[in-house]
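Complex shown without one protein chain; remaining protein chains in place.
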Amino acid sequence: MAPLADDVSAYLARRARWSPLEVAFWIFAFATIWLFPGKHLILTETAILALFALSLDLILGYAGIISLGQAAFFGLAGYFAGLVAKYGIVNEPVIALVLAGWVAAALGFVTSFLVLRGSDLTRLMVTLGIALMLGELANRFSNITGGADGLQGVSIGPILGVFRFDMFGHTGYIYCLIVLFICFFIARRMVYSPFGLSLRSLKGNPLRASAIGIPVNRRLVEIYTVSAGCAGIAGALLTQTTAFCSLDVLSLERSADLLLVLIIGGTGYLYGGLIGAVIYKFLQDWLASLTPQYWQFWIGLVLVVIVLVGRERVEEWTAILRASISRLGARLVTRPATVGGAAPDGR
Amino acid sequence: MVRSYFLVAAAVALGLSAADTAFAQDTVKIGFILPMTGQQQSTGKQEAAAIKLYMAQHGDTVAGKKIELIIRDDAAVPDNTKRIAQELIVNDKVTFLAGFGVTPAALSVAPLSAESKTPEIVTAAGTSIITEKSLYIARTSFTLAQSTVPMADWAADNGIKKVVTMISDYAPGVDAEKSFTAEFKKKGGDVLESIRFPLANPDFAPFLQRAADQKPDAIFVFVPSGQGGTFVKQFVERGLDKAGIKIIGPGDVMDDDLITGMGDAVIGTVTAHLYSADHDSALNKAFVAAFKKANDGMRPNFMAVSGYDGMHLIYEALKKTGGKTDGDSLIEAIKGMAWESPRGPISIDAQTRDIIQNIYIRKVEKKNGELYNVEFATFPAVKDPVKAAEQK
Partner (left out) sequence: MLTILFDGIAYGMLLFVLACGLSITLGLMNFINLAHGSFAMAGGYCTVILVNRLGVPFALGLPIAFLITAALGGLFERTLYVHVYARNHLDQVLFTIGLVFMSVAAVDYVMGSSQQFVLIPEALQGQFIVFGVGMSKYRLLIILICGLLTVGLQLMIAKTRFGSRLRAAVDDQRVARGLGINVGAVFTLTFAFGSGLAGLGGALGAEILGLDPTFPLKFLIYFLIVVTVGGTSSITGPFLASILLGIADVAGKYYVPKLGAFVIYTIMILVLIWRPQGLFARSAAR
């Protein structure tokens, strides 16, 4: 059995290697700091949205859970980060960020048991219900959260005691980009690990997965918790970079927009959230300047068309293009000889 | 990935467009941030129409400078407002920031206004504390307390002794409840209960029933602009008007924009507010006629007149400074400015930079087949009561 196990682990190791396209992507992402100094504000929002979308991709693309309630974790951590900064409990943003992530993950853990049961519709409803309830709670306790006015008087200390947040958003953007990269890196390690593979198998066929010994429910709880923590970090970033937090971090629109982002980018390969966020943000900005009142119509149309054309067909076309591009890339960058020839560029 | 290429192409295009072509120093840009989409979009629509009307009537050159108007949509989401404001200051180099459909939007931009010394002209939001958040904020709209306190005074002076307050549970509603209750109690009135219903409330029935059971003389109500009609209809539906209960409140519930569509059930409702399209002055009649002509017969409401006056403020400030565009000179010019607006005489308080205006008590009547708020009593030169109380 040993040679087969070797083949398998070699194959897995190959898939986990960073492809040249990925490296180029991240180099370009960090280069935007210098390439577009005037656009840092919208780019910061894009980075936060990308991280948020990444969190949804973890449960939707890898575990098959449809959720309309990611905003619950986003908002909870956002308010947490704002409150600890406002009352001076934690003055250093990075510590606050990590704590906020843990708080969101805790909520994710507690609510994950509700998501285990029932059909797609049930999960949709439960996740939505939780987000709406949190929204109501935030409104009710407006003496703490500031209610509809939003959290006032939040001032964020300098990062690591050194880097102050400036009005132009430079520090904020670099901060967000670094956090995004770190979270992405961790997520990437996770999905290419045996843990990630078990997720994929249970998404495809939970019954069969449990038959070969994968603890389905435990996996779902774990990934849901991690995803919640990730969404929470995105929410805390938003509060920290804008020094403000209001009720719409918990709104239905935020969760719905997130689904849209992920669909544009594609699910199940981690970059979908990032690419979708960029396309969505700039599409929205462009459409909003063209038709300030009716851009929602065009976004809805885009959604309908994507579904009618069929996401699989779109992904097929892009897969063909991707394969030809990576073949081109492989020719440019020499690789060490691998067992069994070039690996197929799969997800 | 084809999507990567899309990204690169988009980025290059953006990079090119971001190159800021330097405009001649003779242009003054005004950045209006308004909710053109979302729940508050009627505010955005009214204000945008009024602003454009003012510019059409008064031209686009002031004190030798060309005026450029930029209108951006924030959907009343404060994160958007802040980001758009930053972009307007940093990229477009606006001289004025204006608009702000809801209080959180105005508040989120205050630190920016202070740090960059850009005058922030609030033409819609209505919470008292806004003007205190930066020395460069001036307001041409209203504060909620300006309407509710005179309402309480009028009610106490006109035989209303017991009131139940009913408000939507969000910041402006709570403000309205607090300021009304404080003044009404001071004048010897009794607030039997303070009922709050959720903002996204489909049905007023149970709350109305609860209020009616207390047998008050009047119900003080504050709901977001669109729900006023529904509230009054359900009020009449339960026969509460026949039981002798009056409805009072700030004029937000009897929005000029919507009032005719509400039906005859609302006739007789008494409200206190800064503006009625029916206001009897030559200036207002001309304003309403011009507004209707330019906007398919749409009637201007208090948001429109606030935006109109905001533009006037900006134009006059520039004239006064002789075209100087630094924040300090402009704010100095703005303090104490007084003029005749379509709503009546108004001025900007030199100390608080907030608006001082007449508040009118009006009743809904039918005129020429349409419903109007007809003014019958005036409280002249009302300052924002909250700040006035603090100053004493």
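Going in written order, the chains are labelled A and B, and every chain counts its residues from 1.
Assume contacts are C-beta pairs under 8 Å (C-beta built on N, C-alpha and C of every residue); 3 or more make two chains touch, one makes a residue touch a chain.
It should be emphasised that the depicted structure is a prediction, and the values quoted were computed from it without experimental measurement.
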Result, missing-chain neighbours among shown chains, is A, B
Identify the residue among A:L35, A:I66, A:V94 or A:I214 that touches the chain left out of the display.
-> A:I66
From the listed residues B:A48, B:V174 or B:I195, report the one that touches the chain absent from this view.
-> B:I195
Looking at the whole complex, which of A:A50, A:V154 or A:L259 touches the chain that is not displayed?
-> A:L259
Identified contact with the non-displayed chain, of A:A13, A:A31, A:I144 or A:V307 = A:V307
Residues of chain B (touch criterion as defined above) contacting the omitted chain | 39, 41-42, 45, 195-198, 200-203, 205-207, 209-210, 226-227, 229-230, 233-234, 236-239, 242, 257-258, 261-263, 265
Could you please point out the chain A residues that touch the chain left off the display?
-> 60, 66, 114, 117-122, 124-126, 128-130, 132-133, 136, 140, 252-253, 256, 259-260, 263, 293-297, 299-304, 306-308, 311
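Methods note: only the chains that are shown with their structure count from here on.
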Whole-Å gap between the CA centroids of chain A and chain B = 38
What does chain B use to touch chain A in their complex?
-> 1-4, 6-8, 10-11, 14-15, 18, 20, 36-37, 41, 45, 71-73, 77-79, 82-83, 86-87, 89-91, 102-104, 107-108, 111-112, 115-116, 127, 169-172, 174, 198-199
In the complex, the residues of chain A that touch chain B are 21, 24-25, 28, 32, 35-36, 38-39, 41-42, 45, 136, 139-140, 142, 147-150, 152, 167-169, 238, 242-244, 246, 248, 265-266, 271, 275, 278-279, 282, 288-289, 292-293, 295-296, 317-318, 321-322, 325
